[in-house]
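One protein chain omitted, others in place.
After this line comes subunit A, so read on.
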Amino acid sequence: MAASNIWAALPGKPPLRRCARGPAGGRDHKTEEPFSTDQSGNPAGRNCLAFLPPGGTSGCSATGAGATDSLQVPGRNPRVPVTYCWGTLASRPLPREPRLLRSHHPCPWHYLHVSSYEDSLAPTCFRAHLHRRGRGSTPNMASAMTDRNPRAAEASGTYTYTSRPRAVACQRRRYRDSILQPVEESMNYGNIMYDRRVIRGNTYALPTGQVPGQPDPLELQQQQQARRRALARKRAQQQLRPRTPEPVEGRKHVDVQTELYLEEIADRIVEIDMECQTDAFLDRPPTPLFIPAKTGKDVATQILEGELFDFDLEVKPMLEVLVGKTIEQALLEVMEEEELANLRASQYAYEEIRNVELAEVQRLEEQERRHREEKERRKRQQWEIVHKQNETSQKISARAFAQRYLADLLPSVFDSLRNSGYFYDPIERDIEVGFLPWLLNEVEKTMEHSMVGRTVLDMLIREVVERRINDYESKEAAQPAQRSDDVPNDPNTVPDPSGSNLFQSQASATPSGRFSSSLRNHWLTFNGGRRLKT
């Protein structure tokens, strides 16, 4: 720590250094690497430094109790201060710096083992480191919980890391907490080998995880219990801690700085300032044309006109080109035009043939159409003839049938009509309706007249007879002796005593009644006969 402070106090030199802190279990090795500003240093060498097992590997055992804290992954990038390193990397995609994740452990077994799983271990290692660094002097319970409970994070499907925002732990303490108890970070490391997220062995036999989003209730309960237990333990520790005795009355405890406030920096580097100054730039004049130095001798020759240039000779290639090119081009063009003209001519010829054929086709079509129409017309005619024939025969048969059917009908209708009295003789009917009743009336009148006459005659006769009887009896009474034998033989008195008596009594009572009764009898007989007749 002291060395760290010294470095920090150096002016102009940032504390570019790492302090790889070992686990708490006595292996307090420090690999200090003062980082030089020289950027061209060998990074491999720098990294190699980190993997060097420290001198004392005491207490390292893969199964030891201290091995739970055995993996420490400090910031591996030597160019960056440690605090800065973890602060930024938390928000950075994890696999970007695989070198960060190398384990720094004294035990070679661990080192080898973990480094072989470097890729798969990457998130876990990194996270473990983050928690450890972040906890510092005040262990964060929540982050510890997430550290201890990988299953909870695993249950949600994807790996997520959440941490409460907190202040950056101060590198340098302002004061000592307690002299008696040296500051000891509660290193609550978890063995990464027992981390459930670390898959050991064959990944094919991977157990299928729980349904994401539904944490195991048993697990939740266990978590709560563990949390409660940890709280209780912490409280008990606080109570059991030996404290300074209570201050005397009127005083109070005050934290006092007992050590020196300032430290002398011994190894001061002597600095010397040196200066150098270049000249100001001047405008550079253009480079003069390079003219090589003249060598050799000048010699002259006179050339007369026409000696060098012969027009006929010189013009020949040009003419060749001209004529050759012209002929070639002309030939090409003629061929091309001929071809095009041929094409066009054959097109026209084809079109002509096609037109002729089209006309022929049209003619044939027209002929065919006419034939078809003719056929249709004939067919229709024939059809009409057949139809008409059918109709005629049907009519004829219907007529014959109707005739036969109606032959019986007419007499029967006349019969029934005659029976029901629709046909009658007008004279006969007149006689029946008009004449006969009149005749009957007349007959009746005549009969009545004769009856009245007869009744009147009867009455006359009866009166006459009675008078004669009376006369005769009176005479008889005058001669009773003589005439006593003659009485039973009297024809008027003997026949039908009862009827005659009745008739006599009635006649004697009311002559008109006698008359009416006889008249009624007559009527009855008359009416009865008539009724029968009608």
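Keep in mind that, in the parts below, a residue touches a chain if its C-beta (ideal position, glycine included) is under 8 Å from a C-beta of that chain, and two chains touch if they have at least 3 such contacts; residues count from 1.
Here, contacts and distances are computed from a predicted model.
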Candidate names "phosphoinositide 5-phosphatase", "Proteasome subunit beta", "glutathione transferase" or "Ropporin-1-like protein"; UniProt protein name, chain not shown: "Ropporin-1-like protein"
Given A:315, A:358, A:386 or A:439, the one touching the chain that is not displayed: A:315
Residue, one of A:338, A:366, A:415 or A:473, that touches the chain absent here: A:338
Touch criterion as defined above, residue of A:326, A:392 or A:470 at the omitted chain: A:326
On subunit A, residues whose C-beta touches the chain left out of the figure: 305-306, 308-309, 311, 314-315, 317-318, 322-323, 326-327, 329-331, 333-334, 338, 341, 344-352, 355-356
